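After the structure tokens below, expect a handful of questions from me.
The complex appears here without one of its protein chains, the remainder shown in place.
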Amino acid sequence: MRRELPALLAFGAAMAAIPLIVSSEYLMTLATLALYSALLGISWNILGGFGGQYSFGHAVFFGTGAYVNAVAQVRFGLSAWAALPLAVCGGALVGVLIGAPVFRYGLRGSYFALVTLAFAEVFRVLANTFDFTGAGVGMMIQLKPGAGQFQFTDPSGFLWAVLVMVMVGLLASLWLRHSRFGAQLVAVRENEDAARALGVDAFRVKLGAIALSGALMAAGGFFYMQKFNYIDPPLGFGASVSVEALLVAIVGGIGSVYGPVVGAFALEALGQLTTALIGKDPALSVALYGVILILMVAFMPSGLAGLGEKLLRRGERGR
Amino acid sequence: MLRIERLTKDFGGLRAVDGVSLEVPKGGITALIGPNGAGKTTCFALISGFIPVDSGRVEFDARDITGMPPHRVCRLGMVRTFQIVQPFASQTVLENVAVGSHLHRARRSDALAHARDVAHRVGLDADIDRRAASLPIARRKRLELARALAVEPKLLLLDEVLAGLNPTEIDEMVPVIQGIRESGVTILMIEHVMQAVVRLAGYVWVLNHGALIARGRPDEVVLEPAVVEAYLGKRAASTYRTQAAGAGI
Partner (left out) sequence: MFADSILWPALLNGLTMGSVYVLIALGLTLIYGVLHIINFAHGSLLMLAMYLVLMLFQGAGVDPYAAIPLLVLAMFALGYGLQRFVISRASHARDENILLVTLGLSLVIENLAIHFFHSDPRSLETAYSINTVDVLGAHVSVPRALAVAGALVCGAALWYLMARTDLGRAIRAVAKERQGAMAVGIDVRHIFAMSFGIGLACVGVAACFLLPMYYVSPHVGNSFVLVAFTVVVLGGMGSFAGSIIGGIIVGLVESLCGLYLGESLSQIGVFVIFIAILLFRPLGLLGHRA
């Protein structure tokens, strides 16, 4: 594990240096959004890539983070920094609440994907119904610029903030690669019965994974709220966030550590390219993402990171 | 070490295991044999907690473990392997075995070191960095064995660990199994390969149609009429008896 830290720090330093090198606010926002996307993908990857449980409703954790943040600030007057741990814990808690019955009854594969979608929809309908969460109108947090309010006046503040979250996510992924828990999680993914026969408590392991994944995703929701100051049921619990998380992870490379980062930047770049070519059309971009998803599954199942690994190996063999 | 009493399991209308009672003494190799469909693997699944017991009792190391989930049974010291090998396909041999090592080792480096050691004992050094999915069947069987050993069990339940191997491969595996016994692990094995059973097992239990039909030392049990009949059918069994009588056995 210690061997991986230099690379991680180098990555962090490189990203942190962006505001110092780049002066264009536009490019900084792009980098920030890419990192935010990466965070979503890293979260999905923990449950889907390492754990092998494909969630189609990951927005349930995102929306929880965003709404807990909003409610904590607007209804209870807490500061953003105080709301952050609450949001993250909320995500983990929802993970456990969903995971406990779902894993207890052994839902896997397509059924797991469907049930997570159903949970996201339930949360969406609930958020839409109660005035406490703003119902259909959604919730807005007051504009209070300043680092103390987690609403940075300088865009580099947001970039560094999300970068810290991404680093935490990457650290968690690396830990999975080099820990007993991670080894057990992968074993359960590969063959649950064999893992159980070797003493792995599959239920506990999967629950841990979904809680960790939910916590990170909720952090993403928290960040979204701080950056855009507004959340409503479709934004928080809708399909677009769920799809974004899984797309980034798959394009980047399921089960790899840095894959989601690669995927996020690649998709961001692609988005900019299509905007340049055909103008701003969110629908067409998403349609394109759908095509990419199909193509990735068909031709590049290990994602861009997998492709990179293959090229690296070929390069080594050539020597 | 292991005692099961009147273990029974029904699947729908079919009684797969019918009041089976047997004992496995500590430190030896005990075999569970019987024709296909006799209920042997079902017994293993019942003993190790993979399927719920309808009635009966499983006692391991003087402790009632009936109905305990597999991971807890494993932590008490009993490990089972699977008839159809279940490797962690995308992981290397080392990583596969390490999952077993992790039961008693929390640190990754400790588990990997131990796994390397176990793989060496079982003769998997050459394959240690190969992906499990790329191994031929004989090596996969060894991997299954190595993984189970890495848990450092007191009792090892081997389910047809020799099935699908050619005679050379069987000859290579037998000493490995003997080595495991010599290191202090008790073994209960389901096996079809009779020559191996006779060479390895100190005591044999015979199952047919879910019920116990014979028990004893391997060389005696193999000649028992009920056992021959179970494997070969009534007509073949009587032919065999006639021939044996004619030959003065």
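Note that the chains are named A and B in the order they appear, and that numbering of residues resets to 1 at the start of each chain.
Just so it is clear, contacts are C-beta pairs under 8 Å (C-beta built on N, C-alpha and C of every residue); 3 or more make two chains touch, one makes a residue touch a chain.
These numbers come from a predicted model, not from an experiment.
Peer 1: As a test of the contact rule: which chains in view would the missing one touch?
Peer 2: A
Peer 1: Using the touch definition up top, pick the residue from A:107, A:140 or A:164 that touches the left-out chain.
Peer 2: Within the whole complex, the residue contacting the unshown chain is A:107.
Peer 1: Looking beyond the chains shown, say which of A:56, A:158, A:203 or A:222 touches the absent one.
Peer 2: The one listed residue touching the chain not shown is A:56.
Peer 1: Given the full complex, what residues of subunit A touch the hidden partner chain?
Peer 2: 54, 56, 101-102, 105, 107, 109-111, 113-115, 117-119, 121-122, 125-126, 128-129, 136, 239, 243, 246, 250, 281, 283-287, 289-295, 297-298, 301
Rule of thumb we're sticking to: only the chains that are shown with their structure count from here on.
Peer 1: Distance-wise, how many Å sit between the C-alpha centres of subunit A and subunit B, to the nearest whole number?
Peer 2: So the centre of subunit A lies 44 Å away from the centre of subunit B.
Peer 1: Touching subunit A in the complex: which residues of subunit B?
Peer 2: 48, 50, 69-71, 74-75, 79-82, 86-91, 95, 98-100, 102-103, 105-108, 111, 147-148, 150-151
Peer 1: In the complex, go through subunit A and note every residue touching subunit B.
Peer 2: Interface residues on the subunit A side: 1, 178-180, 183-184, 186-187, 190-191, 193-202.
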